[in-house]
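Note that one protein chain of the assembly has been removed; the remaining protein chains are unaltered in position.
Order of writing sets the labels: A, B and C. Residues in every chain begin at 1.
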């Protein structure tokens, strides 16, 4: 049985590169040889033991690669084809999928719904920080990469771009909207780009790191607010003439940004939440108009599936958005432990790392 | 100057019937002689000093009456016509109104938005627990009562029915949905009726009073859950086969029901919130899937305006819903202090009282 | 190889009962033993040669039956289980499916879209007017029948009810809407029921057969208009006080009803079209306000998939709608040629026939 290198969760605090067998595939699967992948903030939560996964699991959910082998029932692809798959790999057949809620895929449950059930890579099945990955339900999930796009150009599609853009989409941004995006890490930057791409005409990026704010401006922010120097709520109310924004996007996962989003919303506005929270949240009575402000709070988990990937790659291909500035560091798979160390400590201005087996 | 009787807020704890001048009207207003009105839970909050209004204000926001006089610029109505107006009386011309968010009407503000700004009767202008009321922006707000409908039949339209139904509407209930409604007071009962009317096929009403649950069954609940005897979250999960509901409607305004709503939602479900909360709310991390469950939390303030009133009266007229069982007690305006006493203490199985000047 | 009886298209004018092999199944399929099925208006089009299918094809797309055998990769079902499948059997994995447009499933095409591609039974693969049918993509399509529901109670779910209800759904009917439904054949009757179930409060059913109008009243029509006696456009404008309806549903597939729908719409109204047309359509300039009336014309093909079937059966189970009156005649499979003869000639007040192998 052939062996391959993979980044494996051993125990809280330890993700190591080790050998394990190349995955076997079933009739609906594909085996993909990874050419580029990356590390996500969620992987750091796993590393720290804050999000539990099985010991021995291969981590990683952002694959770019080449089809090595196709399951016996898979049609419409060929071996050797360059593809990506989303971080979320829905089955396509659960009740949740048939309702269009692929991320909450409940394949295998009696009723067809499971919270976060579509997130399988590096969570409930082996992921893609490895030389090979098994992609389940390949016909639902494999998206061919258009000629002319490099691995790094599409590396954000499986998760960061899909998640960030969903912040703009779930907020139902309309032409002429004012939008605030709290935190300009990789997902917040994509939310900023997505807000502009959706027709918002006053996009306000908030962070407390000046280099991230500089990238935010390049990604489409019309205003940037340095939260280390001013109170962002006051500043946004000033920028909007006391009106507040139509949509506020939370891209950090903290009480303070969640709450600030509510405080900068105009009545009837939408808080579009992308963050992964680590504790209960508090909704302040006043910012919520005691429940009478016609507010909406919408959370979104990264949309997946091949059609989503196709659309995001079409955005890249069209030149509307350029996410290459987000790849700040590059490592070989052999160096992934060093990459985790850099990324987990957010050293050296890192936004995203590219990992190449 | 002619005088009339009116229920006036004097100070926390005291709403008294007293004399004050019949209102004068401007060019866009109408003077309506009240024939029937009622007391709302919000009025009790005002009585108790929990919601602040100006001393001397006439209370009440649910008018049924007859046009006594029309402002000089008002067209399309005639004196003597039977009408209702919504609890919310939007101007029709603010930016909020032009966005379709009439309840957050910001007429008079620089940017056109004001939280709860559409609620004027018995809040920022004199209300309708009186012999006469001035209806502002009459062409936006006066809705003729169809022949054949009695005052009591349309008495719920201005607030209770409009609010309760909006719980179903904001939840975007679809044919075949499972819906839970927490609390079966007047608004919850209307939410139950509205959920059924919207195509939900498993409507679950929750309360801890058995007589309210009996009314819930008559209003369309397929299941009733007595929260004084069973844990409603467990019971709803049992009824839905472990799946949870598509939409949960909060109609009480308490942390425990807000939280229970989240706990009974399927992934991707919607919490439609109608309650008026009196403190900060907590979102439990687990019930919120840490922000990754594609949940929606939507709050709604009572929709107003004459088109809304027309539609609600059409519902009554069609016989789809009968809200007369909700009028449990009747008082003359002279007896309104006794009516407040009964209603505020929820004595004698009271749901709604009819007050007739 | 085991043989079975099946209704086979031989040539225009001839559908005959003959023997053919019991279908073989692949890993994702199921073999279902039919217990009840029916004949659709579309089947009559096929019979007459108006809609072309391959010679030798088994006709029929409305199956109720029992799982005889499951493909090797199918999970979540058991042999012996009572099930239905929709007339439309999507793959779940095409780009169209991932966009939620399962009826236009383009599995197998380069781009994933194919007009009507989700309709396979009795169109591009063997159908279910037979003793057995092969159900493709079983995990997407098989919906267990709740205990307590008879075959005839769920017989309308696969097509007639799903199509008729989609007329109401695509029209985005809201509480208090006025709706006209043109033609009260099986699909129109279901559209009538669906309109009422969606909250319409003035549902107007139009037909020129008085017995169908009588059924329309039982299905929820508030008004019925006999087009053999009055001009339906004038009558609907009279009923609506000159306003017109919010939504007009076309359920016949003729120029005259399509056009009448436009003529009875209020400005900004929606024509929800269900009919299968047999020639070009004309949009009259005036009824279309020269393109300036904010009109919407929406066509819908029967929604399929197991979640759709589950929801429709939930409607039946809830008692909201009773479609049994629509089964007017019963035949054994051996008598299917006589059933076609009756149904094709619309004799004896036939609405739908039940066929039992």
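Keep in mind that, in the parts below, a residue touches a chain if its C-beta (ideal position, glycine included) is under 8 Å from a C-beta of that chain, and two chains touch if they have at least 3 such contacts.
Just so it is clear, the structure is predicted and the values come from calculations on it, not from any experiment.
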Among A:23, A:60 or A:194, residue touching the chain not depicted: A:194
Contact residue for the chain not shown (choose from B:12, B:108, B:241 or B:325): B:108
Option from B:28, B:47, B:239 or B:355 whose C-beta touches the chain left out: B:28
Candidates C:10, C:54 or C:115 - the one touching the absent chain: C:115
Residues belonging to subunit B that touch the chain removed from view: 26-28, 72-73, 75-76, 91-93, 95, 97-100, 102, 107-108, 112, 137, 139-140, 305-308, 310
Footprint left on subunit C by the chain that the document does not show: 96, 99, 101, 103-104, 106, 109-117, 119, 240-244, 253, 266-268, 273-285, 288-301
Subunit A residues touching the omitted chain (full complex): 165, 168-169, 174-176, 194, 197-199, 201-202, 222, 310-312, 314-315, 317-318, 320
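Criterion: only the chains that are shown with their structure count from here on.
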Among all chain pairs, the one with the most C-beta contacts: A-B
Separation of mean Cα positions, subunit C and subunit A [Å, integer]: 40
Of all residues in subunit C, the ones touching two or more other chains: 310
